[in-house]
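This structure is in structure tokens; I'll ask about it shortly.
Of the protein chains in this complex, one is absent; all others appear in place.
A and B label the chains in the order they appear, each numbered from 1.
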Amino acid sequence: MTRPVRASRRNVRRRLLAVPAVAAVIVAAAAGCASGSSGSSGGSQASGVQSINFGALLAQTGPSATTGKLSQQGIAAEVAIVNSTIGAGKFKLNPIYTDNQATDSVAVSAMNQLVSVNHVPATLSIYSGPTLAIAPVATRDQVVVINHGGESPQLAGASPYLFNAIPIVTDQTKSLIEYAVSHNHYKRIALYYEDNATGQGIAAILPSIVAATGAQFVGAVSFETTDTNYRSGLAKIEAMHPDAVFIGNLSVDVPGAILSQAKAIGFNPAWLGYSAIIADSTTKVGGSEANGLLADEPADVDPQTGQQYPAAAAFAKEFQQLYHTTPPHQAEWAGVAVQLLGSAVLQLVNAHKPVTGPNLQAALSKISVDTNLGHISFTSKNTVNGVPESIQEVKDGQFVTVSTVGQ
Amino acid sequence: MQATFIGGLVSVATYALVAVGFSLIFSVTKAFHFAHAVVYVLAGYVAYSVVAPLGVWAASVVGVAAAAATAAVIELVVYARMRRRRASHFTILIASLGLQYLILGVVGAIWGTYPLVLANPFVNLAPVHLGGFTFAWLDVFTVALAAVLLAVFLAWLYGTRAGSALLAVAENPAMAEALGISLPRARLTAMVVGTALSAPAAILGGFYQSLSPGMGATPLFIGFAAVLVGGAGSIAATLLGVTVLEFVSAFAGYWLPGQWSLAITFGVVLAFMLWRPRGLLSSRRRATAFVGQLAGAA
Partner (left out) sequence: MTPYFTQLLVFACVYALVAASVSITMGSAGLFTVSQAALYGVGAYTAALVEIHLGLDFLLVMLSSIAVAVAISVVTAFPALRLKAEYLVVGSLALQLVASAVFSQSSALGGADGLVNIPVPSVFGLAIEPNDFWIAALVVTAVAYALLYVVTGSPWGRLVRAIRDDEVAVAAIGKNVVTAKVSVIAIAGGAAGLAGALYACYVLYISPDDFSLQISVGFLAVALIGGATRLEGSIVGAVLLVALPQLLRLVTLPPNVQGQLQELIYGGFLVLFMMFRPQGIVGDWTAWRRARSAAPGPALGGVAARAPGPVVQLAVPAQAAGEADEGVVARDVSVSFGGLKALRGASLSVPLGTVTALIGANGAGKTTLVDVLTGFVRPDEGQVSWHGRDVTALGPQAMARLGMARVFQEARVFSGLTALENVLVGLPKQRREHVSLTLDLRPRVRRAERDAVATAMSFLDRVGLAEHASATAGQLSYGQQKLLCIARGLASGAQVLVLDEPSAGVSPVAIGRLQKTIDSLAADGLGILLVEHNIALVRNCAGVVAFMSQGRVTMTGPPDEVLADENMGREYLGVGRHGSSTAEGVGDE
């Protein structure tokens, strides 16, 4: 026999318990945030050394987390160098690592957090999609964004506050196509690209770049990021009879599979790509089909002297000390972003100007500084000038530098 | 066109392994084992870790064993316990979803999320030209391996006592139990065998492209769709379902932008449910019971 009154009171009690439980969670969250942000408000001054906080948006979780770690290491290494050299006695850079999960919406909310909680004047960013997503926030809140991993052409001029520290794909592709056509005399070039912001960006500019070299652009086919079966697409490209195919991928494990499946259907054009194709999987999975592949990536070697840039050498030394390995490119480029930021901050500190977003923006627009990738400055569209490209060819299953071309 | 055909055939082979494994697990345990998508992938990762000392073939066997063992643990620690507490099918489905997240996290924590390369032993062989078709030795290996595994599996399922026990449990658990078949043991067997059957697909995936924690999502999806199209509870039907779906998808991919391929797959599934709800081969009763269980109605 049930006792309705008691049971309903228990019910009500249970419901009331939910309220303080929820409140407790909120309070805990608030406490967490408060303690998390207590050490990171704006910049503080202590004995003449300014502490400059800056954001570092990268993928800490999700599929791109491993790449994010490389960025983090690169940033940490270069921050150590900057703080001990140009910043010594004047300022101290302090990175606030935040997760963007390589996703647009998470990047936007993370950016909002950096701006409103941590009051950073600048942040680093990576991946085209998320960087494009935070560009409006940068403009609106006047916070500088330095992109060191996205290469989409749409990044050019996306915001006066967005600076692209590595060459966007337009510039990389231009160098490569020019080299490829002039050395190997390709006549018909096709494009197989990944259906996302980067790939679509390549598809938009490749036809004109190819045309400018005198070769013919015969067509483009796209594939999805989640595809694993490229034979249909490759068959379509084969039907266009190209003598060279440019692979516009973003995911690193894709080109290898493309190559091996092309081989499986008996399709053997010359293969071209940009920095995203230079990976272990391309040679390991592509096998013999990869031999002869031409790609380029930003070079840390001076095309005139053939020597590594001093900044890059110093960076490599610090990285080796911290992590006991030579720095991968992702880390190196992250270092470039920090070098740019450090340089701009130095300018402002020397001129006794406050380190704010607008001031940094002004400084960066006119900057001209030595970095891991040489002496660089920014164009009117905030793309980077002066970064040489290293042309790499696959020989016997290894990527080998065959040339370094200036911009 | 012939390239598309070969591509479709290879896809059918690998997806069939995943689909049949999943179908076996589902028919016998009635649990919607979402986590299958990541448990079978474990085989590839474990193989990757031991390939240096053991060589690729032994490493693959070790990997498959590891995946099967994990499935056994899941059955014993999670599913069986939930069944003892009379959890509904839906609750078990959500638990499996949680397991999928959890194991994805574990894999990412141990091996990282960057795609890993599993060296393909056939990588440097020249392609084969046969009767107007061109394909790679890896393709031959994949199709042959899938065919052999499925044949051995079907022989075991229909020809041995243990296999028949599973069939009985799938058809009518109460009756099977009354006949003296141990339900817990049958379920455990189904989990282990189903996972072991699908695990080679992970190794093959590693050969073809790379290992990533989420690589099992699409194959599981296709497997689920295949079971719906082909009809639940029948292995032949699942195979037929995979074949139909893959070829539709491959040829559709030829003409339409790729983003639509999953949507098309499900359009086919939906069309089948409307036109032929019992599936291509299996009985209406089984098919609607399947989806009913899924909806938590059972």
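What we mean here is this: a residue touches a chain if its C-beta (ideal position, glycine included) is under 8 Å from a C-beta of that chain, and two chains touch if they have at least 3 such contacts.
Remember, it's a predicted structure, so these values are computed and weren't measured experimentally.
*Asks:* Of A:I81, A:A197, A:A276 or A:L340, which sits in contact with the chain we cannot see?
*Replies:* A:A197
*Asks:* Taking the full complex into account, find the residue in A:G55, A:G68 or A:G149 that is in contact with the omitted chain.
*Replies:* Checking the options A:G55, A:G68 or A:G149, the one contacting the hidden chain is A:G68.
*Asks:* Quick one: which of B:F5, B:F133, B:F247 or B:F266 touches the chain that's been left out?
*Replies:* B:F266
*Asks:* Kindly note down the residues of subunit B that lie in touch with the hidden chain.
*Replies:* Counting only subunit B, the missing chain is touched by 78, 81-82, 85, 87-88, 90-92, 94-95, 97-106, 108-110, 112-113, 228, 257, 259-260, 262-263, 266-267, 269-270, 273-274, 277, 288, 291-292, 294-297.
*Asks:* Across the whole complex, list the residues on subunit A that are touched by the chain not included here.
*Replies:* 1-2, 4, 7-8, 10-11, 14-15, 18, 21-22, 25-26, 28-30, 32-33, 35-37, 60-62, 65, 68-69, 72, 103-105, 108-109, 112-113, 115-117, 129, 132-133, 136, 154, 195-197, 200
The definition used in the following text is that only the chains that are shown with their structure count from here on.
*Asks:* Considering only the defined contacts, which subunit B positions touch subunit A in the complex?
*Replies:* 1, 3-4, 6-8, 10-11, 108, 112-115, 117, 119-120, 123-124, 127, 129, 134-136, 138-139, 205, 208-210, 212-214, 218, 250, 253-254, 257-259, 261
*Asks:* Considering the complex alone, what residue numbers of subunit A touch subunit B?
*Replies:* Residue positions touching the partner: 62-67, 195, 222-224, 226-236, 238, 251-254, 256-257, 260-261, 263-267, 280-281, 284-285, 287-288.
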